[in-house]
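Missing here: one protein chain of the complex. Every other protein chain is in place.
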Amino acid sequence: MVTLKINDQEVKVAKGTTVLDAAKKLGIVIPTLCNHPDLCVAGNCRVCVVEQTGARTLVAACAMPVAEGMDIHTNTLKVRNARKHIVELLLSEHRADCTKCYKNQKCELQTLANEYSFGEHIFLDLVEDHDYLIDRSSPAFIKDDSKCIRCQRCVRTCAQLQHVSAIAVANKGSRMKISSFHDRPMSHVVCTNCGQCVNRCPTGALTEKTYIDHVWDAIYDPDMHVVVQTAPAVRVALGEDLGYDPGERVTGKMVTALRQLGFDSVLDTDFTADLTIIEEGTELLTRLKKVLVENDHSMALPMFTSCSPGWIKFIEHKYPHMLANLSTCKSPQQMFGALAKTFYAQKRNLDPAKVVSVSIMPCTAKKYEADRPEMRSSGYKDIDYVLTTRELAVMIKQAGIDFRTIEPSHYDSIMGVSTGAGVIFGATGGVMEAALRTAYEIVTGKPVPFKNLNIMPVRGMEGVKEATIKIEGTTEEWRFLEGAELKVAIAHGLVNANKIAKAVSTGKASYHFIEIMACPGGCLGGGGQPIPTNAAVRQKRMEAIYAEDMHMDIRKSHENPEIKAIYEEFLEKPNGHKSHELLHTHYIERESY
Amino acid sequence: MNSKALTKVDLIFESIDAREVLTTAFSMPNEKIIDQVLESGLRGRGGAGFPTGMKWKFTAAEKDPEKYIVCNADEGEPGTFKDREILDRVVYKVYGGMAIAGKAIGAKKGFIYLRGEYRFLLPQLYLELHKFHKMIAEIGYDFNIEYRMGSGAYICGEESALFESIEGFRGEPRNKPPYPTTSGLFCKPTSINNVETLVTAMMIIAKGPQEYVKLGTKDSRGSKVFSVSGDTPVPGIYELELGMTVQQFVDEFGDGDTKAVQVGGASGFCVPRKKFEETIIGFEGVPTGGSMKLFNSSRSMYNVLHNYLDFFAEESCGQCTPCRVGCQQLLKGVEKVKKGEAKSTYLNELVKLADTMKVASKCGLGQSVGNAFKSIVENFREEIIY
Partner (left out) sequence: MYQTGKMVKDLADKYGRTRESLMPILQDIVKKHNYLTDEAMVEVATELDISAAEVYGTASFYTFLDTEERGKNVIRVCKTITCSMKGKIDIISTLEEILKIKVGETTPDKMFTLLETNCIGWCHKAPAMLINDMPYTDLTPESVIDIIKGYMRK
């Protein structure tokens, strides 16, 4: 343990603690900007500089490890002057159009300016000297270099959390900037649209592309019938942007709010999550049968889940030779979209051309997914607009809805009923657990041998999880799996997805079924979720998801009555002709850069 | 005023029997080598002036068996060209100095980071290196030196940026602590020394520290190689005893009309005529890595300042706010004042900014921009404004 003094108060901390963290223990706040709990220390913004007695210069609190007898002061004249200058320097290279900016009131630079540097600016505006690029090429997000303060959080996120490095620091000196490969448009490079960089950008330099106005237009149009679906991870995080603490389940209120916004039908992505389980579970068992019984290796094992569009783009760029390992199932969002303009339209006697399908997602990559050219199985664009959780919160505020006081209500029917298996899709390990709850029962006729159906080995925040499920007591049809050990793996965050994909690619993995989520924590940590994000917040959201599961009446996808109905009335059978037409897709080999 | 008369010295370029010196050095206990260097009072010759003996002592004390000697040959400070001369004429002493340093700290491997602008020297440097490796193999000492090239980045002269560059990254300086002696190249204990420092160290071992102590002053022991340029009839490289005044320097090298001397390059101090007598060239006065530029009265100090700021705005790594943005603000600021688009009092704000850069920048580059800025603005204010 090390003892030091901060602002004349003594504190004892473990060796290796930074001055910043030691100060937190004393309740002393030191402002930061480039620092982020999910990322390694950078120490480049210099906002956190403090005075160390005896040192020649000020020291960066986020990067300075404590030392015995260290004497730190966080609010001397020298520190205050430096801080003020540094904030002003940042403002001088930042195009401040706060009243027009999406991050207005949610911008960390704004907060710093308000706390440390309000009043006339001393320095000259440097924005006019630079030829800034605003990249709107991606359907998922906008990269506005004129607002970048070069904290490099996005670069560290893309490199360390996601192992993609679609952006890097380029040039030096006054020309230093965050750039894609040779300044190519973001839609033309290896970026997966996962939005993790958007989650961590302190300013409006990286924001999602918003479709709020488009959705309002559709809602106001009397000719159009607007349906909305909500992803599982939205309901455990929406509250954070509306005054609630992380981990608050606001499902019922969310449904009421959506109805009050004017959507004609409020439905649930969890329904198509259940549908995905039926389709994908069947696909998995088919592959197992083909490979293990018929020795037909035209079908590839292991099978990867395919509901994360960030993961899809990742594997298309990095491991294009492994596309056959992806499940051909669309994501729940896209299955919903295809059904909204066919099955749903038919049942409601609507002209599909007049149906607008909107989805609320914790995700930015879903915006890209909706735009993929092959996502038109219904004959129309299956999903018209994708809104992030953040965008929905904005719309709720715009409509003057007092979220705290509205009463909860239930989803509409036809594609509104869901199960606990559907809701756990939002957490890493959730798809796997939902699939196992169904697949195991199909094969053995019995529920999974876990208390309350909670398959604990696949849950939790560890980057890569593995589990082996022994299959015993199979029915006649599935005798070939008797005694088999189903080896599964789960990864979240593309850095971990890469570990598994690499192992599979080099033949070092012996899994049968692998769940991959592009975002840390799974969808609950998605690029469209409320900001800020950190491990504690994601943990709370995860607990909320599993709590939601426990409170559902039905907990297995195959017991969902609306699912049974849709097969009887429309799809006939899993992986049948209709399913393949509407609910399955194909993938594209892409360049490595 | 303790100042020496301007004395020319011949230590660095003096021919010695490297084989003999190294054989002796390799049989000395490591501590003795370090003690001799400590006793000599040698301080780094690249500009920063850290006591070399201390640096070697710290690195030697580290327990990690994998250690490195790095020779900083990224000489990029404007007006410095003495390391090139040393490499051109006596590179065998650089290699020898590295081997001795390696023995002192316990490193078996050395790297020389050579700036890209000196690439044309490589063929002859490799020839000498081959001879060197052969020689120490014959003596029976295990030490290997490799070259790593720079590619046009002044900041890579900064020790941690240099390590980053060798490791294959952008030359962005690291957070310190940890310091290079604990975690340097490849995060291993490293002693990084300037070309001239290594040659001087070898000469100290060759002649004994007492010879060296006779030269210089209490705070600035020994001699130094200076690169002299600008308004001087005798530009070139000169080895001089430390501790002379700027006036003595100007008497020897000036053209009779010297208005200012920039000591230490763009990141150094501008000494105006009125301060020539009282300013000592050494660590107790204005330190330098060797760059000495003379400006006569025909020169516009605004042009000089503008040139330096333009240089920094380009060469800054861009990582930290005070330097990246501060350099641009200083540059644009003096332009506006000159053009009359900003009040002359704005210079006072810029001086305060320079003070912030000095204490808040992440590395020596940003911390030093203020030196030239303040010394030129304070001493030649009228030239900046009018």
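The chains carry the letters A and B, assigned in the order they are written, with residues numbered from 1 in each.
Here is the rule we use: a residue touches a chain if its C-beta (ideal position, glycine included) is under 8 Å from a C-beta of that chain, and two chains touch if they have at least 3 such contacts.
As the structure is a computational prediction, the values presented were derived from the model and not from experiment.
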| item | value |
| --- | --- |
| Options B:Ser40, B:Thr80 or B:Thr356, residue touching the unrepresented chain | B:Thr80 |
| Hidden partner chain, touching residue among A:Thr111, A:Ser165, A:Ser187 or A:Gln260 | A:Ser165 |
| Touch criterion as defined above, residue of B:Arg148, B:Lys336 or B:Lys374 at the omitted chain | B:Arg148 |
| Hidden-chain contact residue, picked from the options B:Pro65, B:Gly116 or B:Gly340 | B:Gly116 |
| Residues of chain A (touch criterion as defined above) contacting the omitted chain | 159, 164-172, 179-182, 189-190, 591-593 |
| Touch residues of chain B, complete complex, unshown partner | 75-81, 84, 115-120, 148-154, 165-171, 227-231, 235-237, 266, 293, 295, 299, 303-304, 307-308, 311, 314-315, 317 |
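The rule is simple: only the chains that are shown with their structure count from here on.
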| item | value |
| --- | --- |
| Between chain A and chain B, centroid-to-centroid distance (C-alpha), Å | 50 |
| Of all residues in chain A, those that touch chain B in their complex | 41, 43-47, 49, 57-58, 60, 63-65, 78, 81-82, 85-86, 89-90, 92-93, 122-124, 126, 129, 149-150, 152, 169, 171-176 |
| Touching residues on chain B, where the partner in the complex is chain A | 153, 155, 170, 172, 175, 177, 312-322, 324-329, 332-333, 336, 342, 349, 352-353, 355-356, 358-362, 367 |
